[in-house]
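Left out: one protein chain. Kept in place: all the others.
Labels run A and B following the written order; every chain starts at residue 1.
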Amino acid sequence: MRFRRPHLLGLAGLDAGEIGDLLDRAESSWEAAGTAGWRAKRTPAIARLSVVNLILEPSTRTRCSFEIAEERLGAEHLSVGNEGLSLIKGETLSDTGRTLQAMGVNVFVVRHPEVGAPARLADELPGAHVVNAGDGTGEHPTQGLLDLLVMRRRWGELEGRRIVIVGDVLHSRVARSAVHGFHALGGSATLCGPRHLLPEAVGWPGATVVEDLDGALEDADAVMTLRIQRERFVAGEAVPDRAAYRQKFGLTRERVERLREDTLVLHPGPFNRDVEIDGEVIDSGRTEVWTQVRAGVAVRMAVLSVLAEADPAPEKGP
Amino acid sequence: MRFRRPHLLGLAGLDAGEIGDLLDRAESSWEAAGTAGWRAKRTPAIARLSVVNLILEPSTRTRCSFEIAEERLGAEHLSVGNEGLSLIKGETLSDTGRTLQAMGVNVFVVRHPEVGAPARLADELPGAHVVNAGDGTGEHPTQGLLDLLVMRRRWGELEGRRIVIVGDVLHSRVARSAVHGFHALGGSATLCGPRHLLPEAVGWPGATVVEDLDGALEDADAVMTLRIQRERFVAGEAVPDRAAYRQKFGLTRERVERLREDTLVLHPGPFNRDVEIDGEVIDSGRTEVWTQVRAGVAVRMAVLSVLAEADPAPEKGP
Partner (left out) sequence: MRFRRPHLLGLAGLDAGEIGDLLDRAESSWEAAGTAGWRAKRTPAIARLSVVNLILEPSTRTRCSFEIAEERLGAEHLSVGNEGLSLIKGETLSDTGRTLQAMGVNVFVVRHPEVGAPARLADELPGAHVVNAGDGTGEHPTQGLLDLLVMRRRWGELEGRRIVIVGDVLHSRVARSAVHGFHALGGSATLCGPRHLLPEAVGWPGATVVEDLDGALEDADAVMTLRIQRERFVAGEAVPDRAAYRQKFGLTRERVERLREDTLVLHPGPFNRDVEIDGEVIDSGRTEVWTQVRAGVAVRMAVLSVLAEADPAPEKGP
C-alpha cells in the first residue's frame, strides 16, 4: 500500500507498504541529500507547497535538515524558531497554525515539547499537512525513517533482523519511532538500559526488554545508542554517574570490537562523547552516524514530496 | 490621488485617494496572499528592492506575513530579529540603517518599541523607503490597511459606516491606524473600553468615545476588539479582572448573537480566548479574523510593490 495519508504523525500504525513507499522515495533523493547546492526541478506539486518549520524546542540539527530539504526541493518555506514559543504566549498552537494557514501555509513541520501536539494540530487544521518533527517523549517519525533507510540500504530488507536500542529508552521518541518501524518491516528490537529508564514491553510492539547490554549485543544485527540527556544526571553526582553509565551501557571501543563485523552502529546525535558512545568509536568510521544525517535529509525530502502529492485532510463541516 | 510617497509611516495624513490606491493594489494581490508557493513574475521594480525586516520587538505574525509577502514578490530580503535589539546595543538605529543601506538595502520594514522610530529612520536615511510595522503606541499602518481592505471587500466602500473599537484603545497602534483610515474613507469610529484605557477624542479624527459597549454595538457596521495585554492585569488580581473585563467589554457569544447579522467582527490577533473575545465566537466562523490575516499579506505585497515604483526620498544636501 502506498503512503497516502495527509500527515506524518508517527510510525505507529503505518504498514510495511506505506513505510516502504516513503523509503523508496527517500532512496531517490539520496544524491540530492548529500550534494551541496542541489536544486531539484520544481514540480507542480512542490510549487503548491508552503512549509513552516515550527521549531518550538531547541533543535539545530532537525531544523537545518528540514530547511535544506525544503531548499533543495524548491519549496516555499519559513521558520519560526525558539523565540517563537515565548512570542506566541497566550496564543494556542492551533490559532498560530490557523493564522499561518490564512497566509497560505499548508505544511506544518512541528517540533514541540508536548506529546501529541502535532496530532492535535493536524486535527485542528483541516486542509493542512502536519509532519511531526519530534513531540516530547512521543514520536520522531522522520528520525525513525532515516534509521530504517540506513539499514535497508545495507541489508536490502529488515525481515528477521534484531536491533538493540540502548539508553534512556523510556523517554526516547527516537526509540519509540524506531521500534514501530522495525516491527512493521519484520524486525524486532531489544531494549536495554538502566532499569528506571526502561519501559514495559507493552506498547513497544515486538520488543524485548533486558538490562544486560553485553548479552543483548551478542549476535545483534544493529545497535542504536541513545543520547543521554545531561539534565538527567543529578548535580554533584554527575561525574561518577557518567563513568558508571559508560561502563554498563556505553558503546565503548571494547564493546564495539566484540560486535560482529557487520553489525551496524547507530546514534541519532548529538553525541556525548565518552558517555553513551566513545569518541574513538565515532572517529574510527565504524559507525553509520554520518550516513544517518544524510539519510535524514533524504527522508525529509521524500516526506515533503509525498505529502505534496497527497490529498490534504478534508475540510470538515461546521 | 495615487500613493506616491517614499515611505509608509502611518495612515494619519493619507487621503482617500492614496489609501484607495493601496487597497486597489492589495486587491490585485488577493490570490497571491492566500496561495501556497505563489511566485509573482519578478518585475524590474521588484528586482531593484532589497528589504530588511528590522523586527526589534517580538512579532511572529507580522514578521511571517512580511517575509511571505517578500518571498512571493521575489524581492531580496533578510530579517534581523529580536536578538537584534541587544546586538546593536550602543549603536543607534540610524547607524544600523546606514550600515545596511551601504550593503544595498533600500527598504526598511521596522517594528520598534518606541513611537516615531520608523519616522526618524526615514528622516535619517535619504534614498531609502521605510515601512512602519508597528511603533510602540504609535501606528501600525499595514494593520490599518488590512482592516480597511476586509471592510471594503464586503461593503464596496466605507462612506457612512460606523465601526466600534473596543479594548485598550489608548495604547493601541492598531486602533490609531484604523481610526485614521476610517476617517479618510468617510467612516467613523466609536471607541469603547474601561475609562482609564480610553483616549480623549482629540487626535482621533471623527471618533466618539463611550464606555458602554452594548449601547455602542447597537446598529454598528463593524466591531473590532483589541487584544488585552496580559501585562496590564495586576498580579494576584488577574483572574477576577479578566472575568470582569470579559463581562463588560468582551465579545461574548451572547453579545455577538445580538449584533446585526451583517455586522463584521474583527480582531487583529493574537487572541486571548474568553477574555476580549470568546473562543466560541472565533471558532464559529462568525468573524473576519482569518480573512484579516490573508488581507495582511495582500496589503504588504501591495505596499512593497508601490514603494518599489515610487521615487525614493531625495538625497539631502550636506
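Definition applied: contacts are C-beta pairs under 8 Å (C-beta built on N, C-alpha and C of every residue); 3 or more make two chains touch, one makes a residue touch a chain.
Predicted model only: the values in this text are computed from it and were never measured.
Note on the undisplayed chain: of the listed residues A:2, A:48, A:61 or A:248, the one touching it is A:61.
Listed residues B:33, B:100 or B:251: the one in touch with the omitted chain is B:100. One chain of the complex is left out; on chain B, the residues touching it are 46-50, 52, 75-76, 78, 80, 83-84, 86-88, 90-92, 95-96, 98-106, 318.
Think of the hidden chain as still there; on chain A it touches residues 33-39, 58-61, 64-65, 67-68, 71-72, 81-83, 230, 269-273, 282, 285, 290-291, 293-294, 296-297.
Everything that follows uses one rule, which is that only the chains that are shown with their structure count from here on.
The distance from the centre of chain A to the centre of chain B, each centre being the mean of the chain's C-alpha atoms, comes to 40 Å.
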